[in-house]
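To start, the structure itself, in structure tokens.
One chain of protein is taken out of this complex; the other chains stay put.
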């Protein structure tokens, strides 16, 4: 029958964009077209290094029992930093739970991130004026919220967009589908940013979907899908910026698949050696996004070992200060549990709070040690 | 950027199959390749006419208050009959709520269909040995059940497939996505049969998704999507049969989009004049699937007005008999409400049944008239 | 004052509030051009256009999920879910998000969202068109649950729900949509969320109910009065936050309680009421509380539906049971 030419035999249905190779080489015109200045390059580099240092610190704290389960960024710094760098403060950012780099760039302090991973809801208190949404634990649900926020911006004739981050695993949830479908129908100004880090915990990308690429899923919704080298901060910046501009200009949504790799465990509760070969991880280490940008900067004479040392020192100090603050935080009052449920506390919560307070009072003001 | 060639500018991504035109003309080789004999043509015609006559009768009964809300097949006879004709008795059929033609072909009696639409669960009692599933009211949910059943057949090394029917509206639900994605990943032997009748109640297909075709959504799952003229019973039969054969041979799933039209109200509770122009309906009446096959049969000398009259008489009698039986059915006992909840009735249901019986007994054995 | 039935009152509430507040919009399946399958959104499309009367794709998680996004970006969406049974596909967004965003963000964001859905039996609907899922939402902290029983309340409560800063599950007893007409003021008024109504005063027994069970309770009270039994009927109007004072006051007065609801008995909202009465008026109870509810089964479709639904006869039995203890 006429349909004998199956999908699998087709040419790739979406473009793959790369500017900066693993060797730190880039076509100069491509770089010029980015419209970025040396200070931008350095800012990108700074955020990527910051994310890695924060990861290291958080992992150490977790191992010492001073932080809860933590989800590292390691390996995905370019994807997060390149994309978030393309945002304006007017844009909405909807994270999953792994976007510490992007959130930090958008005004959330290291302290707040530590609070969140330390198990305090206060870590999710977005600073006034910052248009981020909270960490989203249930996979893919934030996609619909982002579409709604972007759609509202369009209705209100605002020039803001929304970007929403999610993983390769998230593309299997019904919410991914419903979100992209709504965005297509209502031409919402939203950028769907998939960090395809090849795994959803232990489940490899090939087990997640039989689709050749994640980017081509956009075809089901009538808009554009692009694959980009997620370890190439230039290419990520470029495709995200263009997608945002298109959205702002009324051109509707875009699905970006940033092809990257999680270089370590899913979270500190995970053990990657159970489900993937060491060679695979080694292979991806060769494509390290930070090393790559550093090579480029060095080749351009924009970076030196002393600058590197200084940067690391500065960032470590910044993060160390956040850790000190974090560890000095007083315990939150128990009212915290009750007061954010409704605009006004109903009688049952008032009574239950009262009961809890009485109980604590009976034990010298805190829970009895058992 | 390289992605400037947007989806919208592309050539259609899926084939469109038509054999029998609205004028009743078909390329003879295409017809020969179907492998159907004159008695098959007549059988197809018979089922399509039967569905239309059943529709008419059911609508009349509903208007007289002798049947509940009813969802007509009108206009979609070729899509249902052509596809169901391609099934073997070993295959599973998962309907939505509009597949009376397909269900009747698969061993469900007119009487049962009347019982269902008359508001008795007994209408959903699938005869032993028949591999149909029950009418599914919540949109798109049956897709996942079909995938599971097909996947189980594969695990058990059975040669059976599953076909699942759903509408254009159903493609917007998360379940559509999750079902097709699982089928792609696990290469389940399932055929996804979408009757795109252009509306989900009042919402037109263009509002349902920005995708150019529904068939191309298969690209997101790594398998084949095909568009077929849903009013062409030959083409529908052909693509369904090939998809089933492919599935049976281990070739995995197929998404078929049968482009058709609902020629009347969504259900008897609906009024199509509120949301679509009469000209549109008229235009589609020109593409009537039954008229089309009749023209073909006549041109081939396979059909005469006397045969037509006889067929209609026979079918009307068959349906009338079912109506008589339906109206003579005694009321179901109240035990019916309780006995299909669990394999064994737990104490609370036993007590509640007892209570209900006592109540009825107090009022002469039935509910008091109020 | 104009006479309206319940669905007209809802329509009027939507119109009133959409005129009053440009950030209010409705979205859902068939709510625009078609005016809703029950005509609750009739003529909104004409008056407010496709951007405020939005036909969505067939996708309940999509409707509620995007409405949440709109709500946090300054709009006040009123989402329609076409039937009770189709709240389930949106369940995750209702309980894991709408209900929690104030909590999750420490009050930085909140979700002024109303989710409207027709609920309950009595219209001879097909499967999943007659469910009573209120207990699911009452068990979810962060949600308010509102159920009107008459046109006046329907309008006033819906306007209150739209103005409420918290997410409100607003369940409409579809069986009462066109059951009767009553006077409904034009324009602006609210019926406050969290206040029950003593629908009929009485002294021997209290019947607690909501939605389509209110007329059943009133019919029962009328019938019992012929036997000199004085029945107090409390129409809760809001399940969460519950007007516990009105309930307990009545129980203290009558000492006998019948709880009447359509949902299956086990873990229905009736069990919460029974537990609360036990908590707060134990010593006043002169008989065990009786729950007259749907049995613990899937509600049957048309032919056997009446055997499931609590009616006056069953309510009478319940009252006789508490009285004869």
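In this document, chain identifiers A, B and C correspond to the written order of the chains, with residue numbering beginning at 1 in each.
Operating definition for what follows: a residue touches a chain if its C-beta (ideal position, glycine included) is under 8 Å from a C-beta of that chain, and two chains touch if they have at least 3 such contacts.
Please read all numbers here as calculations on a predicted model, not as lab measurements.
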With the missing chain put back, one of A:108, A:209, A:240 or A:260 would touch it. Which one?
A:209
Touching the hidden chain, out of B:107, B:148, B:204 or B:368, is B:148
One chain isn't shown here. Among B:182, B:296 or B:359, which residue touches it?
B:182
Which one, B:212, B:264 or B:348, makes contact with the chain that was left out?
B:348
Touching residues (missing chain, whole complex) on subunit B
92, 121-122, 124-126, 128, 133-134, 138, 141, 143-153, 155-156, 162, 174-175, 178-179, 181-182, 185, 339-343, 346-348
Footprint of the hidden chain on subunit C, which residues?
85, 88-89, 91-92, 95-96, 99-100, 103-104, 127-128, 135-136, 138-139, 141-142, 240, 263-264, 266-272, 274-276, 278-279, 282, 285, 287-291, 296-298
Touching residues (missing chain, whole complex) on subunit A:
68-69, 97, 118-121, 137-140, 169-170, 172-175, 200-203, 207-209, 269-270, 274-275, 331-332, 334, 336-338, 341, 348-349, 352-353, 356, 359, 362-363, 367-368, 370
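Methods note: only the chains that are shown with their structure count from here on.
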Farthest chain from subunit A, going by mean C-alpha coordinates, please.
B
Averaged-CA centre spacing for the pair subunit B and subunit A, given as whole angstrom
43
State, to the nearest whole Å, the distance from the C-alpha centre of subunit B to the C-alpha centre of subunit C.
35
Intercentroid distance (Cα basis), subunit C paired with subunit A, Å:
40
Enumerate the residues of subunit C that touch no fewer than two other chains.
56-57, 59, 61-62
Two or more other chains touching the same residue: where does that happen in subunit B?
172-175, 207-209
